[in-house]
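Other chains of the complex are left out, but the ones given are in their true place.
Each chain gets a letter, A and B, in the order it is written, and its residues are counted from 1.
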Amino acid sequence: MKTLIKNGRIVTAADEYVADLLIDGEKIVLIGAHLDESGADQVIDAAGLYVLPGGVDVHTHLAMPWRGVETCDDFFTGHRAAAFGGTTTHVDFSIQAKGGTLHEAVETWHAKANGKAVIDYSFHVAITDLTDSVMAEIAELPKIGVTSIKMFMAYKDSLQVDDMTLFKSMQVAAKSGVLSLVHAENGDAIEVLIAEAITAGNHAPIYHALTRPPELETEATSRAIWLAQVAGDAPLFVVHCTCEGALAAVSAARLRGQHVYAETCTQYLFFTKDALNGTADDPFDGAKYICSPPLRETSDSAALWRALRTGDITSLSTDHCPFTYAEQKALGRDSFAKVPNGAPGIEDRLYMLWNDGVLSGRLTPSRFVELVATNPAKMFGMYPRKGTLAIGSDADIVLWDGAAEHVVSAATHHSAIDYNLFEGRTVQGKPVKVFVRGQLVVDGDNLMAEKGSGAFIHRASPLLL
Amino acid sequence: MKTLIKNGRIVTAADEYVADLLIDGEKIVLIGAHLDESGADQVIDAAGLYVLPGGVDVHTHLAMPWRGVETCDDFFTGHRAAAFGGTTTHVDFSIQAKGGTLHEAVETWHAKANGKAVIDYSFHVAITDLTDSVMAEIAELPKIGVTSIKMFMAYKDSLQVDDMTLFKSMQVAAKSGVLSLVHAENGDAIEVLIAEAITAGNHAPIYHALTRPPELETEATSRAIWLAQVAGDAPLFVVHCTCEGALAAVSAARLRGQHVYAETCTQYLFFTKDALNGTADDPFDGAKYICSPPLRETSDSAALWRALRTGDITSLSTDHCPFTYAEQKALGRDSFAKVPNGAPGIEDRLYMLWNDGVLSGRLTPSRFVELVATNPAKMFGMYPRKGTLAIGSDADIVLWDGAAEHVVSAATHHSAIDYNLFEGRTVQGKPVKVFVRGQLVVDGDNLMAEKGSGAFIHRASPLLL
């Protein structure tokens, strides 16, 4: 099957030009001027459209259990939403059970994806219980295509690891071609602040933000950076960086030459902690915005936007971690501390960044592509198969109408979640067609993919930028 | 005329993959797997070679007058050397004569290039005498394809401008789509230090470095940055950044979100000011290394290398400004202050950065391409025509043997200069064939281009990264 995409404006992390592109089977095989249509099975005229590599979202939580509930998107509904947003590959977090092995964690997540996937996917593994045998497992992870581990510095008494675990994990990861990821917040201090808030009767959603102040993210980010340095300049990827202080620590490390990288997530660019105050009608509406780290201040968002341009933020993810408002967030109606932590966003990433980043002039289209596709693919060992438009790469392609205006709404989005953080915003930029490995998965408003058509991506070691 | 390059490893600022590439006339028209050879006039097998965009060197001084002498490379010998080094486009500095106009300066430089060029070229214009009519000229420069101006903060009583000139120039440049470049050293203090050295009888080449300490570059860099900020965030490009302090000022500005960029030049990555002490046999050998700003310390070089990777340095240039050792540098045998300022390097840039940057693991091949070709083309308004391998771009192409070992020497290089800073170093990486707009200009050891075949590039406004 050969598909010829004609006259589109091709964008890569480096380039932007009008040309034709030919897909043969699952791969991109030809890019050129005025390609011959004769051999193509189908010809698509992309005049006036951008031709983008499919988005790569390296921070999602589909079907993730959390204190008795589970995120409301499984690998089908989550993938469907991703695809409609222009994301064709994601990396989800498999989480070691206490007492369990890393391999079991990965197997458990494979089972979640099996038969449901409509985009491509891979897994990180989060370490929660480091024994000698788990240490040995880390070094073996690349064999099963898992080349990134995550350590939580927050969530005391559940996911949180101590510094010894963090440090030893980084050491072995550095030697094994595995990237170390951290959720950087000081869980010990947060635990104290939460207990104090509860004791004081402060239960409203805003206390989620007030009990997780940015200083505690700055601290933990700084700590992870220094530990990574001592662990042999272990490559470190700081997930969901949200505040100026943490960003300053990342920048300083990069200036020193350390292999430190950071992502931020869409919501931190658009909202402040004021959102947690809810609405006049519904104070609990703030619970929709409960995610960790919490939303910050306008000055923090501004700093993140600057770093997206100048390079100290390497990529943009979503931390898609959807809990329904009506049923799941509602579990915390009597206290913020019981509200499931997480916010949705897997579908909104590309158009939000396009609208406020590219159309505003903050980012070039190439930098946009670098942030949402190329850099995450490189950092997570999926390049050149994923993340770009190059000969031999997977034909994960988004035909993007950069001017199409649409209104974001839970009524029309494709996740199972019952709300959308960006509800009611009119934005420009939208996929017209989305291909995964040459197959059309989204065509306008229609999902074309079969359940189970998405494939697991066996990842290589990170390509360190 | 169609040329098919087969099986090469194509590298852009974003990508790296094996494919075939077809040139039709002056342009790249097709990139793909297993392209049909039938329509090609010639087929070149590039298996085992890299296919790189031709280098873009935005900092050169060919046929430049300097206190009664002239740099020893004209637009033919300089271009020849550039081409053999893999550079296919350069931007030279035309310099306003006191009392003259900017347009006259550009015309003068056009005359230097006419009939001699074998690679493509363009011009900046250096402002030395800012009158109201010159202010008006700045706004008109884009019409003649000149979209960058340079102000010297050093060379008191000759090239140096005062802060009022600097500031006003930046203001009008910012409004006119023109990029402001600065040579950032405090010329006032340097003038005092030079006079003191001379009075004290300190004439050896090393005093060139000692009278231009890094603090004075840090100061001037910081000054230019703040003035650019007040001038409406005027885009600022700091040429030949050499030291940690100046780099820190650039980094801080970028973190604040200012549109500040810096280049460094090859020599600052490889030598320290110790080189100015000369050799045991010939203390005056140090004069070969007299350039401004001077060579610095090992810690400065290390900082520059780090910033090449992490992004605070945007591109690598040469500041090729060749004066022969035997005759021209010799004018300063009795005092460093009379030594013509400048060092050669137009031919050495790519292989030196490849050898010590890419092969050492400091830089990916893509980052290499970004530094020597893509970013300078973008920053100086020549993209997408120059600086990349994309459909529709000029077929400025280097077939690069990344492993070819060779010894750098004045005996074999192609500049008119009688010495080479890297004399005797064995390095890997070398062009096998070089094309300019589809024409083969270098084939192994042979120059294939006709004099005058190089073209002036009418530049657009900078694409601000």
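As a working rule, a residue touches a chain if its C-beta (ideal position, glycine included) is under 8 Å from a C-beta of that chain, and two chains touch if they have at least 3 such contacts.
Predicted, not measured: the structure shown is a model, and the values here were computed from it.
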Number of identical chains in the entire complex, 2 depicted: 4
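Note that in this section only the chains that are shown with their structure count from here on.
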Separation of chain A from chain B, taking each centre as the mean of its C-alpha atoms, in whole Å: 39
Chain A-facing residues of chain B, complex: 10, 12-19, 22, 27, 29-35, 248, 251, 254-257, 302, 305-307, 309-312, 364, 366-367, 370, 374, 384, 388, 390-393, 463, 465
